[in-house]
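Complex shown without one protein chain; remaining protein chains in place.
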Amino acid sequence: MSKIQDTFLKIGSIDRRWIFLIIAAVVIVPLIFPVGLPIRPTDTTKNVYDSIEKLPAGSKVLLSVEYSPSTRPENHPMTISILRHLFKNNHKVFITCLWPDGQFMAQDAINQVAKQEFNKTYGVDYVFLGFRPGNEAVVKGIVSNLRKLYTVDVYQKKIDEIPLMNGINNFKDFDFLFSSSAGFPGTIEWVQYASDPTGIPMASGVTSIQVNEVMPYVQAGQMVGVLAGMPGAAEYEALINQKGSATSGMDAQSVAHLVIVLFIILGNVSFFIERNRSKKY
Amino acid sequence: MKDKQFWLVTGIIAFIFLLYWIMGHPYLYEDRIVMLITMFLMGSTLMYNVRYAQMGGEFYLRPIPGLKAVEEAVGRSTEMGRPILYVPGIQDMDQVETVAGVIVLGHVAKMTARYETSLNVPVSRSIVMKAAREACRESYMIEGRPDMFNEDMVHYLTDDQFAYAAGVNGIMVREKPAACMYMGKFYAESLILAETGNSIGAIQIAGTASQAQIPFFVTACDYTLIGEEFFAASAYLSKKPELIGGVRGQDMIKAAVIVTIIFSIIIMTLYDNTGIGFDVSKLLTIR
Amino acid sequence: MEFSTILGAWVAVFLTLGIFSYLYKDNPFYKFAEHLFVGVSAGYWTAIFFWTQIQPNLFGRLFPAKVYGPDSDTPFIYNLLSFISSSVFPEGGIDKGHDQHFIYLIPLALGMMMLLSLIPSINWFARWGIAYTVGMAAGLRAYGYLNSNVIGQVKGTAVNIFNSSLPFFSLSEPSIFNNMIIIVGTICGLLYFYFSKEHTGILGKASKVGIYFLMISFGASFGFAVMGRISLLIGRFNDLIKFSSTEYYHATIWVLIAVIAILGYASYLEKENKSQIADTDQGSVQEEE
Partner (left out) sequence: MIWKRQIPILIVTIVGWITLLGWFIDQPDIQEFVNDDATQWFDILASFAIILGALNLIKLQVQKILYQKPGWIYSVVAVMGFLFAITAGFFVKGVDDSVAQWGAHVTTDGTLFKWMFDYMFSPMSATMFSLLAFFVASASYRAFRIRNFEATLLLVSGIIIMVGRVPIGSVISSWFVMYLIVLSAGIYINVWKKDMNTTFVFVAVGISIVTIAGFMYGWPIDKPGIFYLPAIQEWIYYYPNVAGARSIMIGIGLGIFATSIRYILGIERSYIGE
């Protein structure tokens, strides 16, 4: 018995670089040799899907892209899937960014989905308004007078010359808002300054870290649903039936989680052995 | 009811608004009237308590267990003859949490002066360094031990997040402090600090309002001051009337919020089940 | 594939692995990448904010092309600025669809004061501009947070508890039991943060229940935090795997080998040195974790 305990203690004081190596291995191996575990959509994800599905064709949807390359693996698959879903149902998409790097992310998504996959026309099916600094003030600006804030789109083209912008003056002219967000400013600001004061329904895709901060809004009905982190994106990919980078990451994600849980358990076992021993002496 | 000035001003504002309302209230978003009244009530509750504290009124504030744990930690360090490490977060003084962290530092410094334990405060911003030095100097003066204070107990490492974490880790491994305290604004480095502190077997006490970091502190530290608890602790220690009054004012508002929740539930239940003609959810919807 | 793309891939791989090498220990590769990151991001933010806000929305309102069309000349000051930098101040005014508003000289002045505050003796100059942003944010947030975080949440909690159309117990569907959980949890959680009364008796018990709910919530944040970190790592590894393909001339593999070889050689040298030092002065050599 004490031999087993000794082994545990020994593992407990292992150099942490071995742990780093294990984590690197359990993430890389499933990425190269995927298993394809089944994906089961959660309710909050399904709610987002259903509410977009329910929009009448040709609805005007504002898509706000507010994340940077550092959280791209989590947010980008959501943006892609939402764009695919919106274009598949023939909705009109308006893209804004609250983060400067969001522009690049949005441009990538547009290149991939709007241009290559759906062959949509700029200015008729979608508009890319781009980034304005000022955090919550930008949200407030969009709610009160979008045209004052955005006189030109991201390509420096005048808003008045874009046909799709006809009749779009402020936030109330949209039918739905999706915010793909990684922090401040993001979903919370959209709830506070746009959706709550106007009542336009909104959903959001957030990074895992943020989920808990927005959940009360979802539960209270201030948001229709939320996509939570990379697994949320994978669930959405499953719902629209188009697999992407989030789905392919799920095996690695699953294994890594299991390993970390195992670490917690092992660590605590050696903690208890140690505590029992120090009690005895 | 003693604060005549307060009641007078509140009364006048209320009266003027009433007059304005009777005159037909031009230029007012009527939909938001509930919000305006709520704000007025909450704002005046806060002001009342701040003024009360300013005029020397005393409140009861419950003892905060985390502060007691600080005292024990200092005691244990003294017994072991090892230093105490205090990390006031990685942000500048414009963050409320850093300010609170420096206030708690003053409290810790008083104890280390009393127990003659050495204190080590690495910081990551130059302004924080100035403020932290001042706080420590003052505490040592109050305790009558200016001889024990030296400026280098508060020292600047670097602005960069991970480099700072690595620097603090180095201090921990070399000096093996008996107690580590993390009080301020933390981001991802919380995890690295708490893990190293754990591995050297130090007593760890943390205080922060960064929601994403609290779980890591709770699991790796012996005691954690969570969010508002941290602010309340610092208000308590700072003895600034506007902070203490704020704690008490927010408590009153909180009580009001709880009462509103219960009251709304009762009305909602009656509304849905018996058809009482008042929908409270409409009242609470402000566009 | 274009040369710039391939070069880019090599640079990206080198910087990524440089930062990852920190996991082994603090080393020159990491320090190089880290400092480069600090410098590049400072320049990056400066350029981005200048071109997306200050040039179009500030200068664009002071010298709009609408006013200085073909018929009227731009003022002398503009010509001077244009002479200094024709990219920021192109000929004929800045065409961003704005009208002319001289009131925007105020934010220009406040902004210039902020930049001048870099000079230590007048560092209080920044206070005016900061004061404006603080005041504005305070006005916006007082309303926004009160509405969404307080009143909105009160509304979200206030439900009909004896709703006859709901089942008493159901795990993932709305049910009376789940509504009770939300109500009890929210109220007890709030009571935990109640400071002006001693936590004994009923209040003590309620705040105890409250802290349990808070802990469950922190546990969920903990789970999500771990999830997020792993996702980001997956993203990085995906990129590294992509760059290890033949198209990029196996950038990942070569850089990885080079970094490992250099670090390994350095640590070998260090070990030799260390054993020499250790003979004379034991215990003074301590590795940082």
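As written, the chains take the letters A, B and C, and residue 1 is the first residue of each chain.
Methods note: a residue touches a chain if its C-beta (ideal position, glycine included) is under 8 Å from a C-beta of that chain, and two chains touch if they have at least 3 such contacts.
Computed from a predicted structure; not experimentally measured.
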| item | value |
| --- | --- |
| Shown chains that the omitted chain touches within the full complex | A, B, C |
| From B:66, B:83, B:207 or B:249, residue that would touch the chain that is not displayed | B:249 |
| From C:40, C:241 or C:266, residue that would touch the chain that is not displayed | C:40 |
| For chain C, residues in touch with the removed chain | 4, 7-9, 11-13, 15-16, 19-20, 22-23, 31-58, 87-88, 90, 101, 103-104, 106-108, 110-111, 114-115, 117-118, 124, 126-143, 145-146, 148-150, 153-154, 156-157, 171-172, 178, 181-190, 192-193, 210-220, 222-227, 229-230, 232-233, 235-236, 239 |
| Chain A, residues in touch with the chain not shown (by the definition above) | 12, 16, 19-20, 22-24, 27, 37-40, 42-44, 68-73, 101, 103-104, 107, 130, 132-135, 137-138, 140-141, 144-145, 148-149, 154-156, 212-213, 215-216, 219-220, 228-229, 231, 234, 250-251, 253-261, 263-264, 266-268, 271 |
| Positions on chain B where the hidden chain makes contact | 27-29, 32, 35-36, 42-43, 46-47, 50, 93-94, 96, 99, 127, 159, 162, 188, 191-192, 194-195, 198-199, 209, 211, 215-216, 218-220, 222, 227-228, 231, 242, 246, 249-250, 253-254, 257 |
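Keep this in mind: only the chains that are shown with their structure count from here on.
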| item | value |
| --- | --- |
| Cα-centroid distance, chain A relative to chain B, in whole angstrom | 31 |
| Distance from the mean Cα position of chain C to that of chain A, given in whole angstrom | 15 |
| For chain B paired with chain C, centre-to-centre distance based on mean C-alpha positions, whole Å | 23 |
| Per-residue overlap in chain A, given as positions that touch at least 2 other chains | 196-197, 209, 212 |
| Residues within chain B bordering two or more other chains | 211-212, 286 |
| Residues of chain C that touch chain A when the two form their complex | 23-24, 45, 48-49, 52-53, 56-57, 96-98, 136-137, 140-141, 144-145, 147-149, 152-153, 155-157, 172, 182, 217, 220-221, 224-228, 230-238, 241, 289 |
| Residues of chain C touching chain B in the complex | 22, 26, 34, 38, 142-143, 146-147, 150-152, 154-155, 157-164, 183, 186-187, 190-191, 193-199, 214-215, 218-219, 221-222, 225, 286-289 |
| Complex contact set, residues of chain A against chain C | 16-17, 20, 23, 27-28, 31-32, 43, 70-74, 100, 130-134, 136-137, 140, 151-152, 156, 158-160, 188-189, 191-193, 196-197, 207-209, 211-212, 216-217, 219-222, 228-231, 245, 249, 252-253, 256-257, 260 |
